[in-house]
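Could you have a look at this structure, given as structure tokens, before my questions?
Here the complex is missing a single protein chain, while all its other protein chains stay put.
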Amino acid sequence: MNKIANVAEGPAIETVQINVEVNGVAYTRYVEPRLLLSDFLRQELGLTGTHVGCEHGVCGSCNVMVDGSTVRSCLVFASQLDNAKIETVESLGRVNALHPLQKAFWEKHGLQCGFCTPGMLMTAKELLDRNPRPTRDEIREAISGNLCRCTGYQTIIEAIYSAAYEMQGATNG
Amino acid sequence: MKPAPFRLERPDTIQALCRALAKHGDSARILAGGQSLVPMMNFRLVTPEVLIDINRVDGLDYIRLDGDALAIGAMTRHVTVKESALVKANVPLIAKAYDHIAHVTVRNRGTIGGNLSHGDPSSELPAVAICLDAKFVVSSSEGNRTVRAAEFFKGMFETDVSPGEFLSEIRFPVAARNQRFGFDEFSPRHGDFAIAIATVALEMKGDTCVSASVVHGGVREMPGQVADAEAALRGKVVSGEQVALAAKATASIEPTLQNYHGDAAYKSDLLRALTARALSQAIGEG
Partner (left out) sequence: MAKESHFLEMSRQEEQPRSKYNWIGKSMKRVEDPRLLTGKGKYIDDIELPRMAHAAVMRSPHAHARIVSIDTSKAKKLPGVLLVMTGKEAAEVTGPTASFASPPVTQWAIATDRVRHVGEPVAAVVAESRYIAEDAIDLIEVQYEELPPVVDPRDAITSTGDAVLHPERGDNNVAMHRILNFGPLAEDFAKADHVVKRNLRWSRVAGMPMETAGAVVDYDEGTGKFTIYANTSMYNYVGWLIAVSLKVSASQVNIIPTLAGGSFGSKLFLHKVPTIAATLARAVGRPVKFIEDRMDNIMSSDNHASDRIYEAELAVKDGMMTGLRFKVIDDYGAYLQYGYGTHGNALSQVTGPYKIRSVGMELTAVFTNKGQQGAYRGFGSEVANFVLERLVDAAAAELGEDPTAFRERNLIEPDQFPYKIPTGNVYDSGDYPAVLKQAKTMLDYDGWRKKQAELRKQGRYIGIGVATCQERSVFSSTEFWFLNPNETPGFTLTSSPEGIQVKIDPTGKAFATINAPFWGNSPETMVVQILAEHLTMDPADISVSYADSDAGLNGTGPGGSRYTVMIAGAITGAAKKIKTKLLKVASHMLEADVGDLELVDGHVSVKGTNQKKSIPEIALHAHYFRLSMPLEDRELTSGIDATHVYDHPFTTMPKEDRSDLGVFYPIMGNMCHMPVVEVDIETGRISFLDYVAVHDAGTVVNPMTLKGHIRGGTAAGIGTAIYEHLHYDKAGQLTTASFADYLIPTAFEVPQDVRAGHVETPSPFTEFGIKGGGEGGRMGAPAAIASAVEDALRPMGIRVESLPISPRALREKIRESERLKA
């Protein structure tokens, strides 16, 4: 562990060094052990696409991918993630080059306020990585840990379902 | 909702873990998947001085057959257990219970050892462990000791793991051919902790039940055996009538764990219904 003064007027806070790859970019950072991954991404790296809705693991707004699996970024400390590969919603598509999932959410009206959306997208991405042709029931199961207060979920399920077919179509032919 | 400061230890080996535990004693907490501990830290209900992150410790993440037991390393993630063919084939009751545990993202990170060490009476796994008479391997720099499930749980959020120790392995007896299992629970929403749980393991000889293990969960500070229900089944041909009698016998369990979502009367009702359903499932009529 290192001891460095990391805030101007603050105390010497014990920090730990982590090397992480986030959305393909390598970072070396010294972080306070208690810094939540959600705060690390949002505050240290400026990746504000990851949203924080409850900070107690229930809403799923903060879901990001760590080493290929989703985690609640509000329930993991950045200090635990040395050498991890992290992907956030910013890794999917860009405004002018949407990922098929983002496109499908757009077309099927799978979002209203958009606050749950990054977490939903990452959860959906994980599902399709593991199961490229899910049934609607499998999709429902997969997103059941993500709360959405706006949509009633139906259009989210449709969006993921149609994205799966879109993506399959693209790879099959 | 940010956690209080703590110091972090990141041991890589079991030896280093033992040393860290010995060094910090009761000022330290083990951090496994963090899916129960970190919410409590974010609420500042728990403010450990030292956190010993065991995610990097080698040799705690495995599922293997070992004699007549299926041994699962404490740091095996829920997702691994849930999807394991070895588990499905050898301890089918665990697989049944996992249909009710949390959500995919929580299961990706949470561990079976963390779950059982947490000692949450509303969790599925403690009830299953008691039902199957699983053995818990508790380790420290002094060596290993083995504890029966029924003795491992000491109370709500309390286990037999003392400062300086950790849970390293859980050993579930491999199901015998003549064993039948059932699991059911009620939770208000999909994936929530249970308000009540019933889980059963029956040893059958033909249609007759030779021995029965009927366990409740979520209704008292600890899951436990429903002796009267077991008695109602033992030595009987298990039919609808017997199922009803056994379910009725759960009335002897007085629910003491109450909250907004479940008062005593409701939990009693649930326990009766769920026991019947778990039994029907076990005998293939559910």
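Some points to look at:
The first chain written gets the first letter, and so on, giving A and B; residue counts start at 1 in each chain.
Rule of thumb we're sticking to: contacts are C-beta pairs under 8 Å (C-beta built on N, C-alpha and C of every residue); 3 or more make two chains touch, one makes a residue touch a chain.
Computed from a predicted structure; not experimentally measured.
Which of A:Val58, A:Leu127 or A:Ala164 touches the hidden chain is settled by the complete complex: it is A:Val58. For the options B:Gly34, B:Pro121, B:Gly218 or B:Gly262, the residue in contact with the chain missing from this view is B:Gly262. Residue-wise, the contact with the chain that is not shown comes from A:Leu47, picked out of A:Val22, A:Leu47, A:Val66 or A:Ala164. Mapped onto subunit B, contacts with the missing chain fall at residues 1-5, 43-44, 186, 188-193, 195, 259-263, 265-266, 269-270, 272-274. Residues 7-11, 32, 34-35, 42, 46-56, 58-59, 61, 88-90, 92-96, 98, 102, 105-107, 109, 111-118, 121, 136, 140, 143-157 of subunit A touch the missing chain (whole complex, contact as defined above).
Please note the rule applied: only the chains that are shown with their structure count from here on.
Distance between chain centres (mean CA atoms), subunit A to subunit B: 29 Å. Against subunit A, the residues of subunit B that register as touching in their complex are 1-8, 10, 31, 34-35, 38-39, 42-43, 51, 53, 55, 79, 102-106, 108-109, 190-191. In the complex of the two chains, the subunit A residues touching subunit B come out as 1, 13-14, 16, 32-34, 36, 39, 55-57, 60, 63, 69-72, 74-77, 79-80, 82, 123, 126-127, 141-142, 144-146.
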